[in-house]
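To start, I am sharing the structure in question, which I have written as structure tokens.
The complex is shown incomplete by one protein chain, all other protein chains being positioned as in the whole.
Which chain is which? They are A, B and C, in the order written, and residues in each are numbered from 1.
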Amino acid sequence: MTHRIMSCSEALAEALLEEMERDDSVFIIGEDIRAHDGIFGQFRGLPKRFPARVIDTPISETCIVGAGLGAALTGMRPLVDMHFADFFTTAMDEIVNQTAKIRYMFGGQAKVPMVIWAPDGGGLRAGAHHSQSLESWFVHTPGLKVVVPSEPADVKGLMKSAIRDDDPVIFFQHKKLFAQTGHVPQEEYLIPIGKGEIKREGAHITLITYSRMTYLCLEAADLLAQEDIEAEVIDLRTLKPLDFDIISRSVKKTYNALVVHEACLTGGFGAEIAARIGEELFDYLDAPVARIGAKDVPVPFSPVMEDFVLPQVADIVESVRKILNRQ
Amino acid sequence: MTHRIMSCSEALAEALLEEMERDDSVFIIGEDIRAHDGIFGQFRGLPKRFPARVIDTPISETCIVGAGLGAALTGMRPLVDMHFADFFTTAMDEIVNQTAKIRYMFGGQAKVPMVIWAPDGGGLRAGAHHSQSLESWFVHTPGLKVVVPSEPADVKGLMKSAIRDDDPVIFFQHKKLFAQTGHVPQEEYLIPIGKGEIKREGAHITLITYSRMTYLCLEAADLLAQEDIEAEVIDLRTLKPLDFDIISRSVKKTYNALVVHEACLTGGFGAEIAARIGEELFDYLDAPVARIGAKDVPVPFSPVMEDFVLPQVADIVESVRKILNRQ
Amino acid sequence: MKTSKKEKLSLLEKMLMVRAFEEKAGELFQQNLIPGFIHLSIGEEASSVGTCSVLRPDDYVASTHRGHGHLIAKGADPQLMFAELFGKATGYCKGKGGSMHIADFSLGILGANGVVGGGFPIIVGAGLSIKLRNTDQIGVVFFGDGAANRGTFHEAANMAAIWKLPVIFVCENNLYASTTPVAYSLAGGSVAARASAYGIPGHITDGNDILEVRKIVARAVKRAREGKGPSIVENRTYRYRGHFEGDPQKYRSKQEVESFRKKHDPIEKFKRILKKEGTLSDRRYEDMREKVALKIEEAVRSAQEAPLPDPEEALDDLFVNP
Partner (left out) sequence: MKTSKKEKLSLLEKMLMVRAFEEKAGELFQQNLIPGFIHLSIGEEASSVGTCSVLRPDDYVASTHRGHGHLIAKGADPQLMFAELFGKATGYCKGKGGSMHIADFSLGILGANGVVGGGFPIIVGAGLSIKLRNTDQIGVVFFGDGAANRGTFHEAANMAAIWKLPVIFVCENNLYASTTPVAYSLAGGSVAARASAYGIPGHITDGNDILEVRKIVARAVKRAREGKGPSIVENRTYRYRGHFEGDPQKYRSKQEVESFRKKHDPIEKFKRILKKEGTLSDRRYEDMREKVALKIEEAVRSAQEAPLPDPEEALDDLFVNP
């Protein structure tokens, strides 16, 4: 395969370009997309290329999501742009009570091929209303798939799969990763929803993570390697359906696990992973499964406080040391 | 103390009667309260007793919650009736981005003495839009307290504390428990937010639960006692702040733990408890912490399917047997 | 709009079918044969039947918690509906939905809805889809006077208006939202009056007069199909039963209900007209009633005989690709 270097933002736009060319029923709907190709430039070139299928809306998130649903039920394949993941709050009924439940409640009559795309995460000094990581809510909502890629190649391959999927997919991209670059295959490819990937192999501990924290875990693993600690880094890429096999195989090898996410700790997805590892891999564990998440407060504005609240590489390194010293 | 027998519904109404008499700033706001004293009769006598302070609204949950917030910020103590917990979905922005964050974002300038009261849970053959248990979302939202009582005495004592609390409290009551009766002290009393209670003592396993599942756990404990298995039943009563001490003391005694809730399993609050027990009590565990929750689908209508999806006494008994046989 | 004799008789029959279905459902509920709770639309048949009578089979309808009438009017099969109400495997939704969650996508029925106001955004999406697919379908969302106060109404009306979507907002103003009188909860006097806020037409009908409902909705349908955009139609009507079966109804008097039933019953009203103009004979009417009653009896019987789902079927139908 030939590869190119691309940003996550470009990877997203390329995935959508290919899928929109392939299938006339795919369209994009959301606020402020056309003028600047999305507020992060994430839909570069698409408004011009598909003038009728990139649709600007009023500020009406509730109806935007519901309209996506209505369109999905009647033959289209919408990608709904949530603008910021923080505004999921304004459309929870449409997502949780309608989108997620409709197929089931109606006994399988309907399908909802919709992607809800949401830029999430902190670190941009954007304050409590523009910095959240809300994936836990959706993992706890039967009927949704939840995708949280970190690198450009995964963004592209997973978005193409999400668009083709006949079920609703919540697709998170971390705002701080839009400019993150990486290799992306030249040829067409898909990455299946529901498969994690080992981004670094290691024998001593399994770091289970996703989205931006993947990069922090990789950095931490580099630092730990200098102390002869080899950390295996699993990027889950999808939270639901969860690739528990990849976790299981790794923990059976390393006997130690640390889950790292940016969402606040209590009730975060790390709890689910830790609980499942505890349940299913109890006898393989040399130490308790540890968790790192943001501290349990809203994301504060002031950089010194925001950095303190969000997980940092040093927190990961320290936690790994603590886990392994315990033995 | 003298006691009386009362239902959860009566206990709620009595708590509110006392607090509304005590403090003029307490008021109740929500849909369809006045005509029938609340759609479950849960505010019996209050509309008549406090005609100006029990307020019917249009069907506008988003604004009802936000109005509660605005009133709380300006000197009042609202109890907002969500009608059904399922409709939290329509007011998540007001709860999560406004109510929960306002004090923090504004550096402690404001306080939000508001109770959001929500009847939740399934088992009433009410279908997927009127049967959910959504507490996990709020436990994962810094800035909220979450209360989930099971018995009448706790409903009363916790509601009185919630009304007096200067922070926002999400107060769940299970719909199937309104008619549940129990002893309630004659004298005035409060039950502190953040304290669990052992509802049955036992030496072999700790059942950690809350809301309606407390009764199922107690039933299961009765059955297990016939097999000489003594289960300790902890009713958490409050999920946030969490009384981890009571869990810790019990697990250090029983070496085994099972968490039971009605919300669906994946990403439910049981994950948080199991993860924390794993982290903090690893060396005390004889077996993995197990979890029981509803199966990961929307709550179906047909009774045979609903009963299959929601946790039953038999599931608890069986799970306990499995955990203890393992040893 | 012209309505032929045959059409008139078929309208009457449909209204009788809705009423018979609902009365039967109420009876079965009383006998504890229907689990959960149900909301009946008895008294509102002119609105559901009148509206759907001017729709095409491929037009979309988004319904409400009080949806039996809309479903039957759009062509749904009472037997599959009863089976669903009983929680049977043969029901419209295999027993997963129940009264508040019935759909028939093959008839363009996008579903009843347990969330008041939940249909507004969905119909906007259907309208947008029609536009993108370039067909001449239209979409109708039914909603109550209470639902008109939800934010979804506003967002949907605005969006449908700016894009001139082929949708119609059909309000069934039955004077109450559960226990709450419309006069208390609805500012501005009427739902139709809100149309001007979006620069679209708003009409009030005598919602108990099926020919008037038909005429006004047909106008909105024409407008929508011609690409001229959405309308609001407010059918003023009344429900005779409680908000849900078992409702203590302290918010209104028995006399009020009786007076509406006596003076404004949509079926009686239409019957009188048809008789007066000679379209309907007593004999014909009795035949019609019997036919309807038979059909309902038969639907109930076969639904009752149908099997319950296996409990494990509760795990099916969540995803297309699990």
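Just so it is clear, a residue touches a chain if its C-beta (ideal position, glycine included) is under 8 Å from a C-beta of that chain, and two chains touch if they have at least 3 such contacts.
Small disclaimer: the values here were computed from a predicted structure and weren't measured.
Although one chain is omitted from the display, it touches the following shown chains in the full assembly: A, B, C.
Between the chain not shown and the residues A:45, A:75 or A:127, the one that touches is A:127. When you scan A:34, A:195 or A:321 for touch with the missing chain, the hit is A:34.
Of the candidate positions A:87, A:178, A:215 or A:255, contact with the unshown chain belongs to A:87.
Only one of the listed residues, C:158, C:237 or C:279, touches the absent chain: C:158. Not every partner is drawn; the one left out touches subunit C at residues 149-155, 157-159, 161-162, 184-189, 193-194, 196-200. Residues of subunit A in contact with the chain left out of this view: 31-32, 34-36, 39, 56-63, 86-87, 89-90, 124-130, 295-298, 300-309.
Seen from subunit B, the chain kept out of the figure touches residues 25, 27, 29, 52-53, 55, 57-58, 60, 62-76, 78, 93-94, 97-98, 102-111, 142-143, 145, 165-167, 241.
The criterion applied here is as follows: only the chains that are shown with their structure count from here on.
The most distant chain from subunit B, with centres taken as the mean of CA atoms, is C. Rounded to whole angstrom units, the spacing between the C-alpha centres of subunit B and subunit C is 36.
Shared contact sites, meaning residues of subunit A that touch two or more other chains, fall at 93, 97, 104-105, 142-143. Shown for subunit C are the residues in touch with two or more other chains, namely 93, 95-97, 101, 113-115, 151, 318.
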